[in-house]
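Scroll down for the structure; my scribbles are underneath it.
Yeah, one chain of the complex is gone here, protein chain that is, but the others are all in their spots.
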Amino acid sequence: MSTTTETSLLAAQLPSRFSFVRSRDFPLIPLLILGIIAFVAVFADLLAPHDPQVGSLAARFHPPFWLAGGSTDYLLGTDQLGRDVLSRLIFGARVSMVVGFTAVIFAGVVGTTLGIISGYLGGWVDQVIMRVVDAWLALPALSFAIFLAAIVGPSEMNIVIILGLVFWTRYARIVRGEVLSLKEREFVRLAIVAGCSKWTIMRRHILPNVVNSAIVLASLMLGVVIIAEASLSFLGVGVPPPKPAWGVMLSDGKQGLMVGYWWLTVFPGCCIMLMVLSSNLLGDWLRVKLDPQLRQL
Amino acid sequence: MSNSIHSFASSEGKRPVAAISNRPLLELRNLSTNYISARGRRVVRAVDDVTLTINAGETLGIVGESGSGKSTLALTILRVLPPAAHIVGGQMMFEGEDLVQKSDAEMRRVRGKRIAMILQDPMASLNPLFTVGDQVAEPIRVHEGASRATAWRRAIGLLKAVRIASPETRVRQHPHEMSGGMRQRIVGAIAMSCEPRLLIADEPTTSLDLTIQAQYLNLLRELQREHGLALIFITHNLGIVAKMCDQLAVMYAGRVVESGPVSRIFNAPAHPYTEALLNSIPRMGDNRERLTAIEGQPPNLASLPPGCAFAPRCPVAFDRCRAEAPPAMDLGAGRTARCWLAVPAAAEAGLQDGAV
Partner (left out) sequence: MKQFIIRRLGYSLISLIVLSLTIFFFVRVTGDPATLLVEPGASEADIAAIHHQFGLDRPLVVQYLLFMANLARGDLGQSFYYQMPVSELYLSRLPNSLLLAAVAMSFSLLIGIPTGILAAVRVGSFWDSAGKLFALLGLSLPSFFVGLLMILFFSVYLGWLPSSGSGTALHLIMPAFALGWYFAAAHMRLMRSSMLEVLGSEYIKLARLKGLPQALVIGKHALKNALTPVLTLAGINLVLMINVAVIVETVFAWPGVGRLLYEGVSFRDFPVVQGVVILGGAMIVVVNLLVDILYAVIDPRIRLET
């Protein structure tokens, strides 16, 4: 009804490229949290006060510094092996970041590629890919991941591959849907008439138009993948134990919980929660900004 | 200007008017309803300074393009507005009480009981999951505290009154088991269930085919005559206005640009917009090649011009129209119009008002 006024209003509100940062719904805090986690992950070696994998048995189960028996030497306390919780959290950020991002990107690349191929080529290729997608989507994600982890054994690399294998189907289905409608668009038909090969069309004309959706989906998947990684680590089929992953810390801390060593579970749990919450908020914002059609997701 | 519709209108205008007391049944005074966006940045004046009266037993037609605010006006009278819409000014005197001032609980007892409304779409306005009888009996139970059995009996009577065959079996059926015309009559039965004093019908026949339309309009008129109720008829069909209404109000961009008795307006429209509307209806004996559609874009309520809202499309607009919105001017004989050209004397008076 009032498109002209709305655009002029918008133009008045957005005098420069970056002023959207000041707009009300911009997820500044989530972005800051993710930024801090990323910073900590990169500079873990400089920031961590102690070695995350080596503890002293003399300093087991120290509480955080503000409680009786705590010391400023171990700000957030120590675990059952006398390892510094803060240092383990700092190095855990690195694990979550690396596994989370690479798994999301891996799943995204595989899923987007197969989604484009499936949607554009159609026919039996489409049939084969989509039947696999349907069947794999039926598998409960965590059970499937546990099954794969039980086969290949635990390592950071394997976790990335496993999560990629489990989650690519979600990209494939959505990207394929978009490609089906893009295929009918004028610019694709023109490219066909102009004699472009199928692969050129997919790369030059289809891919750039589905990238937005893939990015939105990736941002929404980040939280899911981080929870999945933590769950696998918690169950002992994720990142192998000496490495400080948040899920492993929670699993270790579970034993101390009954005798009141709450800091061993609450701190890593909060870290996971903050990271997932931030990526979900960021994903929601991106979805509205980049791709209004995906709002129903 | 002698043609079928016009003569029909004047002959029908002689219906007995049941205004026994001299107080009108409903009197809207300077009523305004705005749509206000969440952060209050954008305000759309959907109903703007509307003054209208309707007497008991009378029929008032409200015509205008879609988006002219006629449906919002109806919902304003019943105060069933979407969350963004707010009544921002004016009074609605109904049987001596101001509906604007009533509490929500008091207003609820007016709705369906003293003022009823019929919505446009009969397919969508019945709840698909409940039986027809339940839905017709509901207002009787709520407003009159009738028992289930009593209300149900009266529901059967109401279905009979709106000419539904074998009402005893129909009450137990669900809406999807009935035709569109039947559902429309059921909606009518719901509206009549508590014998309201005023019935508002919002384009009640747009989704029906012509024969059923005619039947339905006849039914409404019978009901009106039997119960002596006042009717507000919202439509964009001037043919229906000619057939059904005593009074007419023409709305444009949220304002009533012209009001008065149907026959007088049809014979001599005072506002160029009314004239354009009348010229756009096809008539018998019309020897023009094409219908005159109204030129230009329908108004954008979010950014109305400073002067008369119709000025950009008006064939006779002059400088003043673009600078200054005309007030509602009394033309005598119960007529008003918002146009500088309606009455030269009024135009002068308006000019002097503006100068003071």
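Letters A and B mark the chains in the order given here, with residues in each chain numbered from 1 onward.
Just so we're on the same page, a contact is a pair of C-beta atoms (placed from the backbone, for glycine too) under 8 Å apart; a residue touches a chain by one contact, two chains touch by 3 or more.
Note that this is a predicted model, so its numbers are computed, not measured.
When the full complex is taken into account, the listed residue touching the unshown chain is A:L142, out of A:A38, A:V125, A:L142 or A:L290. Remark: the omitted chain is touched by one listed residue; of B:N30, B:S66, B:Q101 or B:N127 this is B:N127. Per the touch definition above, the residue from A:S96, A:T112, A:S213 or A:S231 contacting the chain not shown is A:S231.
Here the missing chain is touched by one residue of B:M117, B:L208 or B:A311, and it is B:M117. The omitted chain makes contact with subunit B at the following residues, 38, 78, 80, 83, 108-113, 116-117, 119-121, 124-130, 138-139, 142-143, 187, 190.
Taking the complete complex into account, residues 131-132, 134-136, 138-144, 146-152, 223, 227, 230-231, 234-237, 250, 253-254, 257-258, 260, 262, 265-266, 269, 272-273, 276-277, 280-281 of subunit A touch the chain not shown.
Operating definition for what follows: only the chains that are shown with their structure count from here on.
Subunit A and subunit B have CA centres that are 56 Å apart.
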